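For reference, the structure discussed in these notes is given below.
Shown here: the complex without one of its protein chains, the others still in place.
Lettered A and B in written order, each chain numbered from 1.
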Amino acid sequence: MKPVFEYTKGMRETELHYCPGCTHGIAHRLIMEVLEERGDIGNAIGVSPVGCSIVAHQYMNVDMLESPHGRAPAVASGIKRVHPNSPVFTYQGDGDLASIGTNEIIHAAERGEKFCTFFINNAIYGMTGGQMAPTTLIGQKTTTCVDGRTVEQAGMPMRMCEIISNMDRAVYVERVSLDSPANVRKAKSAVRRAFKVQDLKLGFAFVEFLSICPTNWGLSAPKSLEWLRENMMPYYPVQQFKCPEEVKEVR
Amino acid sequence: MAEKKLMKGNEAFAAAAINAGCRYYFGYPITPQSEIPEYMSRELKKVGGSFIQAESELGAINMAYGAAAAGGRVLITSSSPGIALMQESIGLICSVQLPLVIMDVMRGGPGIGSIQPGQADYNQVTRGGSNGDYHTMVYAPNSIQEAIDMIGKAYDVADEYRNPVIIAADGMLGQMMEPVVMPEPKAPLTEEEIPAVKPYCLTGHKFKRDRHAINSVWLKQELLEDYINAFWPKYEKAERELPEWESRDLDGAEVVFVSYGSTSRVVLEAMDLLAQEGIKTGLIRPKTLWPFPVKAFEEIGAATKHIISVELSQGQMMMDVKLAVEGKWPVSLINRVGGMLLDPYEVVDRTKKIMEVK
Partner (left out) sequence: MAKKGKLEFRADRCKGCELCVTACPMHILKLDDVVVNRKGYHPISVIDADKCIGCASCAMMCPDGIINVYVEE
């Protein structure tokens, strides 16, 4: 028997505490698979955010540290100054990156910081029990907009890829989705491209993962995948916004 | 023998940090310390260091957290409102036990305050402006030379205790010029040397050790309590070993002043003026604000009738003086706030009033 898929050694033995069906588990695995392929598990340094994945360091087998809410891009900038040749990444949720952390991500992108940011967009605040996120959709119900988000009260949801791709030094910006095996494979390719951009020191690399939160959406995991396709994809299109020539061929 | 140079305080502080091996500076302009990021932006690259003008003080302190976690020797500077903004991360860096040197070039407060010198961050730096149980060591220079020496020492203390160390200089020291001598320069660690000297730092585990997970959140409160109790002895050690002070003329003094920073130099002049009128006074000058030099007060003699805290704050240090004297003497206050300064004549007049009343 020949292995087709074996769980990456980049993920530690610890069982994930995430809710059943939470796609953090998939996103974590993709990043660790790519680092393992590159032989970088021993070299990489990651920054985990405040959010459900604050304890990502219990699962990812790389040197990691927790960051204050939203500040991961600043923390990563400091790490990269001391270790300019080590692969560095931040892993951030939508409250962390698109709410409290917008200042840090915009400036890191415009400085062209040579690390990768992996942004988990599930349109809600998970860890604190399902409040509205900057990425919550119009009409979507959360505990801080129980009748559904309205434009008058909360403004429009923020499309981070669109914003980041306006920064000149954000050279690789792509939105992917974790809703199907085919899209998961494409997401992994995006992670490979992001780390290649870092290798070549081309500038800032940003990958947004459309993700589900079954618990706070109040849906089963399979139904959540449908909700993502029907509601999130039209507003957050899965596409490659910017890609340097040098990494276009990376699959 | 190193040459004596006339330097502006802020520039000397930056030069002293580079001299002590600092190669990472992340800062944001704020009066009265903007010359520090300006100096660093020019000079750090000449020694192979990294400078970032961060998006805000929040960005700067968190860049420092990352660089310190990665094993770098970092300097952070700001003034009072900027330090207030950094507090979340200062407490967090204490919670994860990483070394860092932070300079607070203090100005009048509260709020946005004034851009003139102050000492009203005393509580902010000694009581801890962030959440939870922790301490930062605090040094208070009264001259640019002393600040240079304290910056060098602060890096060693920060490394030894794995803790942020704050240098509380008032805006006067940052802006004035004095002749100074830089000590022998120290080389920073190379990237390869970091794992051996600072094994707790993030360097990529290279499969030679388990991965480091630097965490500040604790989902099990029993473990957090154990963790706090496990590192707390280092603060008790600091209280035994780190207090520093200068005392003068305590013998036979009717009044003992307690004062730090540039205010203490005003007090010295006032002491001369009072001596000319036959009034004997002494001075205890704390050089560490945390741990506060409680032992200095054991040297006060029977002749002393008044202790006076002289500060540019609303009695913030007076509280620590009262704790230190344990009720043995009345403690009074001579102060200005909001960025106003004391002059020796005002100190003399107010001292005499205090002596009449009691």
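Going forward, a contact is a pair of C-beta atoms (placed from the backbone, for glycine too) under 8 Å apart; a residue touches a chain by one contact, two chains touch by 3 or more.
Every value quoted in this text rests on a predicted model; they were computed, and no experiment measured them.
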Handout entry: Displayed partners of the chain not shown (whole complex)
Key = A
Handout entry: Interface residues of subunit A (partner: the chain not displayed)
Key = 1-8, 11, 15-16, 18-26, 29, 180-181, 184-185, 214, 220-222, 225
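Operating definition for what follows: only the chains that are shown with their structure count from here on.
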Fill in the blank from the handout: Rounded to the nearest Å, the gap separating the Cα centres of subunit A and subunit B is 39
Practice task
Using the touch rule from the top, collect the residues of subunit A that touch subunit B in their complex.
Solution key: 41-45, 47, 50, 54-55, 57-58, 60-68, 71, 74-83, 86, 103-104, 106-107, 111
Exercise for the section: Over in the complex, which subunit B residues touch subunit A? Could you list them? Expected result: 24, 26, 50, 52, 54-56, 58-60, 62-72, 74, 88-89, 92, 96, 191, 194, 202-208, 211-217, 219
